[in-house]
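Only a single protein chain was left out; the remaining protein chains are all shown in position.
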Amino acid sequence: MREITLSKAVNEAIAEEMRRDETIFLLGEDVAEAGTPFKVLSGLVEEFGTERVIDTPISEPGFTGIAVGAALTGSRPIVDLMFGDFLFLIMDQLCNQAAKAYYMSGGKLNVPMVLRTNLGATRRSAAQHSQSLHALVAHIPGLKVALPSSAYEAKGLMKTAIRDNNPVVIFEDKLMYQDKAPVPEEEYLIPFGEANVKRQGKDITLIGTSSMVQVAEAAAEALAKEGIEAEVIDPRTIVPLDEETLLRSVKKTSRAIVIDEGHQSYGITGEIASRLNEKAFYHLDAPVVRMGAMDVPVPFSPALEDLTVPTVEKVTAMARRLVAGEMIHAA
Amino acid sequence: MREITLSKAVNEAIAEEMRRDETIFLLGEDVAEAGTPFKVLSGLVEEFGTERVIDTPISEPGFTGIAVGAALTGSRPIVDLMFGDFLFLIMDQLCNQAAKAYYMSGGKLNVPMVLRTNLGATRRSAAQHSQSLHALVAHIPGLKVALPSSAYEAKGLMKTAIRDNNPVVIFEDKLMYQDKAPVPEEEYLIPFGEANVKRQGKDITLIGTSSMVQVAEAAAEALAKEGIEAEVIDPRTIVPLDEETLLRSVKKTSRAIVIDEGHQSYGITGEIASRLNEKAFYHLDAPVVRMGAMDVPVPFSPALEDLTVPTVEKVTAMARRLVAGEMIHAA
Amino acid sequence: MSAARKKKTNAEDYLRMYRQMVRIRAFEDRANQLYLSAKMPGLTHMYSGQEAVAVGICEALTATDRITSTHRGHGHCVAKGANFKEMFCELLGKEEGYCRGKGGSMHIADQSNGNLGANAIVGGSMGIATGAALSAKRLGTDDVAVCFFGDGATAQGLWYEVMNMAALWGLPVIYACENNGYSEYTKTDEIAAGSLTARAEAFGIEAHVVDGQDVLAVNDLTQKLVARARKGEGPFFIQLDTYRYHGHHVGDINREYYRSKDEEALWKSERDPIVNFGKWLVDQGISSSDDLDKVKSEVETDADAAVAYAEAAPYPDTREVDMHVYAPSAA
Partner (left out) sequence: MSAARKKKTNAEDYLRMYRQMVRIRAFEDRANQLYLSAKMPGLTHMYSGQEAVAVGICEALTATDRITSTHRGHGHCVAKGANFKEMFCELLGKEEGYCRGKGGSMHIADQSNGNLGANAIVGGSMGIATGAALSAKRLGTDDVAVCFFGDGATAQGLWYEVMNMAALWGLPVIYACENNGYSEYTKTDEIAAGSLTARAEAFGIEAHVVDGQDVLAVNDLTQKLVARARKGEGPFFIQLDTYRYHGHHVGDINREYYRSKDEEALWKSERDPIVNFGKWLVDQGISSSDDLDKVKSEVETDADAAVAYAEAAPYPDTREVDMHVYAPSAA
C-alpha cells in the first residue's frame, strides 16, 4: 500500500469530503494561500477557491462562533485552530454554544462542525504553544473528541468527523505531520467509538492516545525482547470511548498502563484508569498505572521539556515493574 | 458559636482582608451598589469605595486580563465571575496567562489573584448557568482550586486564597449562599491541601466536594441507622489535593465513593478514584466508585434536572451495595 | 407568520404589528404572574416596554430569515412567529415546549420560524447570527440574519471580531442593539465609553439610531436595510433606544438604588409603544379603539388558554434526560 504523511492524509480527507458535499467549507487563519503554517491544507484553496477556504482575521472566538451559526443553518464548517493552546480562547463558543445546542433545543437544532487542531510538546515552542488540552473538551457533553495516531487514522477519523452531525474536535499531533503510514487509495471511514488493537499480547495492556500510541508500540517492541507480551490499544476517540475493547484486553492481561500526553492530573488517564479499575477490578493483578505529562507548564528549554512527557524508556520500565509484581509494594 | 450564612462568610472574609491589605481590590459585574446578583458583596462598596470595589462592563476576558496585569504589578485583585459557566470566556487569560506567568518567567513574575465564582445545578437555570466546571481549571498546572462546603470553609478558604501568591479559583455553591454554619468571630485561615474528616467511620469512605459534602453527610446519617459507619471526607481543595488523608481513610475502610457535582466523565471523580486505586489497591475490597453529575448538559425542566446530580438516596444505596459486597459481581 | 417582503403600507400590516406587540405584552404579564405565584421554575427576564423593537424588526423579515435572541428573548420569539402554547410549555419545562422543556426561558428556540434561540451568555449569539448570514450567502439563499442584543452586550469583544468579518465579507447581517439604558443593575452609561454607532462605523459598517418605542420607525428602517442586505450591501448596525418596564429579571423588585420610580413612570406613561401606536391608529382612522380593545381581549383569551394548557401539560418522561446529547449521524 502507498505511504503518505499525516499532513497529506488530512488534506486528502478534507478534499474528498469537500468534493462530495458543497456545504462543507473551511475557515481559519492562513488556511488559504499559506495552507496553514504547517502546510497541511496546501492546494485546497486552488481547488475550492476562497469562498470555501476562507482566511480569517486573528479572531478565534469570532470565527468559531461564525462556524457554529453556519452549522446551525445548513453548512458544515471545518474550523482550523492553528494551535490547540488557542482552545482556551474559544471555549465559550465551543462548550456553551456548539456542544449544547442540540440538547437545549430538545433535538431541533444541531451543529455539524469539525474543529481541527493539534496537541503535543517537545517542539521547543514553550508553554503557550505545546499543550495537549483534549481532556478539557472531553469533559463537556455534546462534543466528540478524536485523537488520530497515524496518517491512517487521521484520514479515516477526519472523514467520519466531517460527516458527523455533532461538533467534533479532532487533535492532530503536530510532531507527526511528516510521519508516513500506509493509507489505502480507496475511500474508507473509521467509525467513532471503536478502539484499535494495534498489537496483541497477554501480559500487559498498554493504552496510548495520539502520539503515545507510537510510544506504546515501541515499548511493546522492547518488552517483547525480554519476553513480555504487551497488548497495545489505541482508543482513537475518547468521546465516545470504546470501553468494551479496553476491558476485554485488561481482563485478559490483568495489568494496564494508560499513556497520554495531556497533564496527568484531572486528565484523560484518570478517567480511563478509573473505568478499568471500576469494571475490571477483580481481574486486575495490580492497579492500572497512569502515565500522563507532568503537571507543569511546558518549559522551553530542551533540557527540561523532554522530561515532561512519557517516553518509551519510562513506559518500558514501568511495564517491566508491573509484570514483575513490584507495584504491589508501591500501593 | 454564632451561625452565619455562606454569603455572609464570604463577605466577611473579603472585608477583613481588604482592611488588612490596601493592595486588595475587587472587580466584576455589578459588584458595587448591587453587591452581585446573589448579594454576596453587599456593603463592601460602602466601606471601601468604588476605587476598590469596581463595577466592570460585561467583559469577562477583559477584566480578567486586567486583573492578571494588576496582580503582576503589586496589586492583589479579586475577580468576581458571576457564574461559573462564564469560565469558558476567560480560560485564555486564566490558563494561558495567569497560570503560567510564574513558571514561564522562571519564578520572577507572579500572579496573586483570586477568581471567585460558583457551581451547582438544580436551580432551574438551564445549561449555561448551572455547570460545575472545576475539573477544567484543576487540570491546569499553576492554578489552585478551592471548593468550600459550608460557611466555615467559605470564610477560611477565601482568606487563604487572598493571601496566596498564586492564582486561586474558588467555587462557591450557589445553592448554599443562604445556608448557615457556625463560624468563629476570631480570625482563622484554612490551609490549602488539608482535607477535613467530617465524620469518622470504619466501613466505607465517602469523599464529597462542595455541596456533595452535605449529600455525603446525610447519606452517612442514613447509613448509620442501618449500622453502617461511613467516614466522610471533604478535600476542601482539589489542587493541592490532600492525598494522604484520603488514603489513610480508604486503607482503613477498604471501600470508597467519590461524589462530585461536575460531569462524571473526564472530571474530578476519575482523578481521585484512580489515585486511590493506584495507591491503596491492595487495601480495597471493591473498586472505588464514582458518582458525578450525568454526562448531559443541564436540562431546564425540573422533571429532568434533579436526575442529573448525585443525591442522598443514590449515594446511600450505592454505599449499601458496596458494603454488602454486591459490587463484586458488577465488575 | 410575518409577511413576505412587501411594504407595510396597509391597515392589515399595521394591525398585525399592533397585535404582535399586544401578544408580547400579554405573554410577559402572564410569565411574570407565573413567577410571582411560584409556578414557574427559575427566573426570567421580561421584554415588556421593548415590544416595538422586536415587532418592528421581525415584521420586516420572512419566516426563513434568521434571528438570534437573548436572555430577554420572549419578545423576539413571539414577534418571529412562535405560538403561545409551545412557549408557555417551554417556560414551565413541559414536554410540548419548543425545546421539550430542556431549554427554558433563556434558551427558547423556534427553528420553524428561523429563531435560532435565546442565549444565556450575554453576546453569545453574535457569532451565530453572523455565521447564519455567511451560510445564507454561501448557500445562495437570500436570507438575512438579525442579531438582537442589549446595550450591555456591546462590551463583549466577540462583537468587534464578528463585525470585522461581516464587514470584510459583506454579510447580510443586521446587528440590532436594544439600548434600554441598563445592564442588570448598572446604567450602561457608566460602563460604555464613547459611542456605540462609532464602534460599528469604525469597521466600515453603516450605523443608524432609531426610536425603539416607535414601531413604524423601526419597521421602515429595517425594511430598507433588509432589502439592501439582500442585495449584498450589508452588514448594518441599528441602535434602538428603548426601555424595560420590569426589573432586570422577575425577581428584581426593589430597584430604586439603581433606577428611580419617576423614570420608570415617565417611560410608561409617555413612551409606551403599544399605547402610542394604538392612539396613532385611531387618530389616522385606521382602527377604532373598540377594534383595538377587541384585539387585546382576543389575545388575552388566547394567552390564558395557553397558560392553562401549559400548566396541565405533562413533564417530559424521565428517560429524556440523556436523550439529545448527540444528534444521530449516518456514518
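For reference, chains read A, B and C in written order, and residue numbers begin at 1 within each chain.
Keep in mind that, in the parts below, a contact is a pair of C-beta atoms (placed from the backbone, for glycine too) under 8 Å apart; a residue touches a chain by one contact, two chains touch by 3 or more.
On a predicted model such as this, the values are computed, not experimentally measured, just so you know.
Student: Can you say which of C:Leu168, C:Val209, C:Val275 or C:Ala313 touches the chain missing from this structure?
Tutor: C:Leu168
Student: Of C:Leu139, C:Ala202 or C:Met323, which one is in contact with the hidden chain?
Tutor: Per the contact definition at the top, the residue touching the missing chain is C:Ala202.
Student: For the full complex, which residue in B:Gly35, B:Gly84 or B:Pro141 touches the chain that was left out?
Tutor: Considering all chains, including the one not shown, the answer is B:Pro141.
Student: I need the residue numbers on chain A that touch the omitted chain, in ascending order.
Tutor: 29-30, 33-34, 37, 55-59, 61-62, 85-86, 89, 123-129, 294-297, 299-304, 307-308
Student: Even though one chain is hidden, which residues of chain C still touch it in the full complex?
Tutor: Considering the whole complex, chain C reaches the absent chain at 155-161, 163-164, 167-168, 190-195, 198-199, 201-205.
Student: If you put the missing chain back, which residues of chain B would it touch?
Tutor: Against the left-out chain, chain B lists 23, 25, 51-52, 54, 56-57, 59, 61-75, 77, 92-93, 96-97, 101-110, 112, 141-142, 144, 159-160, 163-166, 189, 191.
Note that only the chains that are shown with their structure count from here on.
Student: Among all other chains, pick the one whose mean CA position is farthest from the mean CA position of chain C.
Tutor: A
Student: How many angstrom lie between the centres of chain B and chain C, each centre taken as the mean Cα position?
Tutor: Those two chain centres are 37 Å apart.
Student: Hey, how far is the Cα centre of chain A from the one of chain C, in Å?
Tutor: The mean C-alpha positions of chain A and chain C differ by 41 Å.
Student: When the C-alpha atoms of chain A and chain B are each averaged to a single point, how far apart are the two points in Å?
Tutor: Measuring from centre to centre gives 29 Å for this pair.
Student: What are the residues of chain B that contact at least two other chains?
Tutor: Within chain B, residues 85-86, 89, 126-128, 294-297, 299 contact more than one other chain.
Student: Spell out, as numbers or ranges, the residues of chain C touching 2 or more other chains.
Tutor: Residues 99-103, 107, 119, 121, 124, 157, 325.
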